[in-house]
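Handing you a structure now.
A single protein chain has been omitted; all remaining protein chains appear in their positions.
Up next, chain A:
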Amino acid sequence: MVPSSWRADDADTSIQHAFNALETYKRRDPSKVIVRFKAVGNAPIMKQNDYTITASHRFQAVIMFLRKELRWKAGDPLFTYVNLAFAPAPDDTVSNLSADKLIMYMYLQSFATGQRLIVNYSTTAAWG
């Protein structure tokens, strides 16, 4: 029979371990992902192909960056897609989306050199 005070202590320790674990998982992923922007239709092209973006950034940050680089006015329509296929939720993180990207690599059975996320952008809905 374990004294109840020990048990309480054990539970407290467990909770503390759990909180510590959650803190480590909360830490932002510092790794970088290469994002390649590709214009679709008559959307203007970007000055350079690849940009390095922190993996823990939300996709919203990618959209904002793209709009800024294109000097897009607020309210001007800009549609963004991943892998010519789907529009991600703006709170998806870049690293989560590159998991999708990896599956594309598997699908094409090609060899990825690092993680690279293809973002297509268009002035009209393309794969909406």
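The working rule: a residue touches a chain if its C-beta (ideal position, glycine included) is under 8 Å from a C-beta of that chain, and two chains touch if they have at least 3 such contacts; residues count from 1.
Heads up, the rule we're going with is that contacts and distances are computed from a predicted model.
The listed options are "Replication factor C subunit 1", "Nuclear pore complex protein Nup85", "Autophagy protein 5" or "GH22012", and the UniProt record of the chain not shown names that protein "Autophagy protein 5".
Think of the hidden chain as still there; on chain A it touches residues 7, 10-11, 13-15, 17-22, 24-26, 28, 56, 60, 82-83, 85-93, 96, 99-100, 102-104, 106-107, 127-128.
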